[in-house]
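Shown here: the complex without one of its protein chains, the others still in place.
Up next is subunit A:
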Amino acid sequence: MELQVNGNKHTVSAASDTSLLYVLRDELDLTGSKYGCGEGQCGACTVLMDGKAVRSCRVPLSATQGKQITTIEGLEKEGQLHPVQQAFLDVDVFQCGYCAPGMIMSAVALLETNPRPSEEEIVAHMNGNICRCGTYPRIVKAIKEASNA
């Protein structure tokens, strides 16, 4: 099967029912996307599929055919951070940072469809992502900063 990730085409050997998360992490060594639950409950594995946030642990390889996948590794362009990454860095959001890639990908998807979200919209959109370290208000602040950038 083929997989288009961050603008590159890959031929992968995994079976068609394998989750996208496994293919990214174990086969392509794109380990920025994290495993947190494997059940669509935590958002640690969030990537973009044709610009929309999806939980890669719940997406079978077969569903990715002909789609463009963007992972956290694909946000930075020539050493230049994506504005959302920059805002998260400026706010110094995280503690352990394990949730970071999923949070950032969800935030990127939000701002792509809604460049000026209200606080309620941010909270509603991000609610599927867990930060067990509890940095939620700092994430909201970073998303607001990115939306004003």
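The rule is simple: a residue touches a chain if its C-beta (ideal position, glycine included) is under 8 Å from a C-beta of that chain, and two chains touch if they have at least 3 such contacts; residues count from 1.
The rule is short, and it goes like this: contacts and distances are computed from a predicted model.
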| item | value |
| --- | --- |
| Protein name (UniProt record) of the chain left out of view, among "ABC transmembrane type-1 domain-containing protein", "Glycolate oxidase subunit GlcD", "ABC transporter permease subunit" or "Xanthine dehydrogenase family protein molybdopterin-binding subunit" | "Xanthine dehydrogenase family protein molybdopterin-binding subunit" |
| Contact residue for the chain not shown (choose from A:Leu3, A:Leu20 or A:Met126) | A:Met126 |
| Full-complex contact with the absent chain, from A:Ser33, A:Thr64 or A:Ser147 | A:Ser33 |
| Contacts of subunit A with the absent chain, listed as residue ranges | 14-15, 18, 22, 25-26, 29-39, 41-42, 44, 71-73, 75-76, 81, 85, 88-89, 92, 94-101, 104, 122-124, 126-127, 129-140 |
